[in-house]
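A protein chain is absent from this complex, but the other protein chains hold their places.
When the chains are written out, they are named A and B in that same order, and each has its own residue count from 1.
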Amino acid sequence: MNGIRLPIELTAASVVTIAAILILPHVLELFALINATVYVSMAVLALSLALVWGFGGILCFGQATFFGLGGYAYAVAAINFGDTVYAVPVAIAVPALVAAALGYVMFYGRISDVYIGAITLTLTLILFNFVNSTSGDQWRIGAAPLGGFNGIPSTPPLNMPGDPGNPLPPEWIFAVAMLSLLICYIIAKLILRARFGRVIVAIRENERRAELLGYDVRAYKLGIFVIGGAMAGLSGLLFANCVFVSPTMFSLFYSGQIIVWVMVGGLSTLVGPVIGAILLNLLTTWAGTLPEINPSLILGAILALAVLVMPRGILPSLATVLGRFRGARGMT
Amino acid sequence: MTALLATEHLTMRFGGVVAVDDVSLAVADGELRCLIGPNGAGKSTLFKCLTGQIKPSAGRILWRGQDITGLNSFEIARLGVGIKTQVPSLFDGLTVLESVRLALRRQARERVARVQALATLERLGIVELAQHLVVLLAHGQRQLVELAMVVAPEPDLIILDEPTAGMSAEETTRAARVIRALNAAHTIIVVEHDMQFIRAIAKTVTVLHQGRVLIEDDVASVLADRRVQDVYLGKTDVSWQVVA
Partner (left out) sequence: MALDIVFAVGFQVLSGVATLLITSLGLAIIFGMMRVINLAHGEFLMLGAYAAILSARAGLNIWIAMLVVAPLAVGGIGLIIERLIIRQLYGRMVDTMLATWGLSLALIGAVTMIFGNTVAGFSAPLGSFAIGSFTASAYALFLIVAAVILLGGVWAILRFTPAGLIARGTMQNAEMASALGVSPDRVYAVTFAAGSAVSGLAGALIAPFSGVVPTMGAAFIAKSFITVITGGAAMLAGTFSASGLLGTVATLGTFATTPVFGEVMMLAVAIVLLRLLPQGITGRFFRRAL
């Protein structure tokens, strides 16, 4: 059954991606297109936490750490290298390495759930404070000044491979972002289909039993954590390409936001958090245009309500209700 | 002949309390061994040491003569040890078949694993539950699913922690029959305190008392031993009540 569903899902995702790449740049104005690219980068970020938390059961409250590190690593490497294409592997490797080091300490140290939440949250806040404190000329890596609370406004966009003088136009950046999202989705799907992914889910279900069956739980958790870190890094890179990097990438608001997307989209689904990220970004952008409403208030209220009323996630609950409605009609 | 699993002067202290005190025992290949004792005798601590959940303070654990003291649970499982916990420890969100497939860790080929998993379910008479979600099963079925996960990879040794906890007399008798049948293919260690159950299955019994080995003999001699009666009838340990 699953053997047939997988190709269908992947084909559908590919069709949506290609359609978006072909259509949206012609429909949207430049500003809206850049905004759409930001949303897509957020969707990649949501996907990364869906893997780590939704499927891996790892209570990572600081996924923004890897998002910010990816963005900063990209900006610093791009400024130093000149050819920004070479900055891409750096933007993925740096957060992945940090995730590996942090994950090693946490999982091999057998630190439990709530403590993992505390440690990851604290780490991202410390990075927030750290990056904020890096204004002044002594804080530079090679040619790149870190810029303190101003961030790095001169973050260069991606260029044509091999042609540093030729930056990609926004339509191309959008296409790159969409393709990145598609690739991450396919990777996530394949991981979950593979043995590795099924063991990950088993560990979420019952860590002790997985261990008693002979699985090295620590290694599996570390693995999914690093993959999630790398994806979040990629999302930071995409974000840096539409806006620029600044300390807010590490802020409590961002960390909280990612949690809300996954919570709304539903734990243990992949498409849910992606849709959740895009919908909630549309919502907060719209709310941002109303002077009397603060996006933080909306996000917070949605999170609290989601936990209280629909702990399975808002989108899955809606889907169930719709499904029941359709099912009822089908029977008549 | 080298024992399959042996302990040498195994000791576990918690602060000032010595829960397991200088325990040396050896379980041979093919044996069905019962570890019994009243509450607080150190049975569950010994179980946790043997299954790698805690690291003993002193002494050694040997697997076919190799020192395995201090290995993690998963490493002990990989030696070929199946472990059944007192309260069934299961993957509630998975189906029965998926659970048993996960237990066949070493079988990389999907089709072969599926056949093996189904064969195990068949053997335990729960093949019709294969596609059921574990969370929806009744208590007795959950016990069997866990047993299926334990026996599926054909472990050399199975360690069962209080398999009859919460069972009726009739269920206990049936469980004893299942365990004797399993013994045809696997070495088994049962940690238990139900005397009736011990009578029904045991060949060799090791009685623990206050962390030490009180006596180790065949079941008839153990039951006839005055010290065991003292321990179980409460002359030395008033809190103990005979379940049988």
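In the analysis below, contacts are C-beta pairs under 8 Å (C-beta built on N, C-alpha and C of every residue); 3 or more make two chains touch, one makes a residue touch a chain.
This structure is a prediction, so every number in the text was calculated from the model and none was measured.
Though it is not drawn, the left-out chain touches A in the full complex. Screening A:T11, A:S154 or A:N294 against the full complex identifies A:N294 as the residue touching the chain left out. Touch with the chain that is not drawn comes from one residue among A:V105, A:A143 or A:A194, which is A:V105.
Touching the chain that is not shown, out of A:I23, A:V307 or A:V321: A:V307 (per the contact rule at the top). Residue A:I259 is the one among A:V217, A:V245 or A:I259 that touches the chain missing from this view.
Summarising the interface, chain A meets the missing chain with residues 59, 61, 105-106, 109-115, 117-119, 121-123, 125-126, 128-130, 133, 251-253, 256, 259-260, 263, 292-308, 311.
What we mean here is this: only the chains that are shown with their structure count from here on.
Note: centroid distance chain A to chain B, computed from Cα atoms, is 44 Å.
Of all residues in chain A, only 195, 198-199, 201-202, 204-206, 208-217 touch chain B in the complex they form. Looking at the complex, you find that chain B touches chain A at residues 51, 72-74, 77-78, 83, 85, 89-94, 98-99, 102-103, 105, 108, 149, 153.
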